[in-house]
Each structure stands twice: as C-alpha cells, then as structure tokens.
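Every protein chain of the complex appears in place save one, which is left out.
== subunit A ==
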C-alpha cells in the first residue's frame, strides 16, 4: 500500500482527535462525579436512575406525612392520659360520696368539684394542635364541644398516607370518646352524660344514684383507656413505617450510587493514561513528519 504525505497527516490528526475525545469524556465524568450525566450515556441505566430517584423522593414525602401524623397521634394520646387522670379523680370522689356519711356541705363541695371535672373533660375534648381541634373530625376549625358538652364535630377519620396505598387515621372522633357515639350513648359510654348524672345525684344527695354510676365510671375509664391504646398502637405502626422507609431509602441510595456515581480512582487513572497516550502520539508524529526526500536533494 502506498503511503503519501496526506495519509500520514490524516492519520496523525485522526488519532489525536480520538484521544482528545476520550479525554473530554473522562473529564466530564470526573467533574460531575456521574457516569450518567445525559440520557445518551446509558439509556437503560438512565431510566432506572430516574425511577430510583423518584422512589427516594416519594420516601421523603411519606416521611414528612409521618412527622405530621405523629404530632397528632401523640397529642391525642396525651389528651387521653389526662382524661384518664380526671376519671380517676372522679371515681375517687364518687366512691367517697357513695359511702353515705356525708353532710350537705361536703356533698355541695363534691358537686362543685364534679362540675369542674366535667368542664375539664370538655376542655380536653377541645384539645388543639396548630389551631386544629384534633377531636373534631373534619370540622376542626371550631371547638367540637360546646360548653354544654354537645358534640358538633364529625366522626370522619383524617387519613394520612404513610406508604404507597397505606393510610392511617391520625385522629379520633370526639363524639365517640366522650359521648359514646351519635346520638350520645349509642356505641359506647356517654361519659359527659355520666358526669351529668353524678352532678344531679350529688345535688340531690341521692346515694343510690351515685352508687349506680360507679360501674359507668368503670366503663368510662375502660373506654378512654382503649382509645389511648388504639392511638398508641397507631403510633407504633407509623414509627415502624418510618423505620422501614429509612431502611429502604438507605438501600435505594446505595443502588442509585452504584448505577450513577463514578469510581474516581478509575477515572483519574484513565485520565493519566490518556494524557500519556496523547503526549506519545504528538511526539511520534512530530518526529515522523520532519524528514522527506527534499532534505537530501
């Protein structure tokens, strides 16, 4: 095969171009830290990377939802705990007053205290978090319990998504807790009603009536406790979901990094290889192009 000046010149040019192109690719990888910085670098990996990024972002969002949900649930739980305390005091008082050896003054005092405890329960029913009444159902911008103790909220559950398709209610209906359903007393113990009865009985000094309310108070305590347990269980579930999300985020990030991030050692060593190749090519071509027959004629 004949070799002319142009052949040599073209060869030199092409080879230098190839080396420079490869060097540029490596520099791009080194400066962004990504193997895949455009879809064309690796279309299949590109799609997978986008999917992984989407999953991680979704996980972050569920985490946010969970934080909000946890705030509501713990507020609810502490309100339940307070209600439990109020009911204990009410029970103490009732037992005391049911003994029969009480004078009108202590009865009056007991009645007053019972009324105080009753308004305390109503106040707890109107617990707020960030301006929302957590026991009001969907009607949570106004107090669900009026001073008379009537429930004006709704029984709807506020559902929050903690994982794809997994919803957890973060509230509890005030009507179900304190009034035993709508109408009062239909699905559980009407606690406010129990208090009303006790206040009336204490006012009338009716010992039998007072005695009769004791099992109702027991039932009330049990009701509040069961709601508290339910809220506690939900919190556990939500915290559990949060842990799962963290684990998943960790492993997804690992997979993402495998697919997307560049191995710096590899890139730097490749770059220095290309640099050496370039220097060698340039030196060789300079040497070869220097001599021709004209030098000797």
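Here is the rule we go by: contacts are C-beta pairs under 8 Å (C-beta built on N, C-alpha and C of every residue); 3 or more make two chains touch, one makes a residue touch a chain; residues count from 1.
Heads up, the rule we're going with is that contacts and distances are computed from a predicted model.
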| item | value |
| --- | --- |
| Chain excluded from display, named as in UniProt, from "ABC transporter ATP-binding protein", "Flagellar hook-associated protein 1", "Acyl-CoA dehydrogenase" or "ADP-ribosylglycohydrolase family protein" | "Flagellar hook-associated protein 1" |
| Of A:113, A:161 or A:270, the residue in touch with the unshown chain | A:161 |
| Footprint left on subunit A by the chain that the document does not show | 1-7, 10-11, 14, 32, 34, 36-44, 46-47, 49-51, 53-54, 57-58, 61, 64-65, 68-69, 130, 132, 136-141, 153-154, 156, 158-161, 164-165, 167, 260, 292-294, 297 |
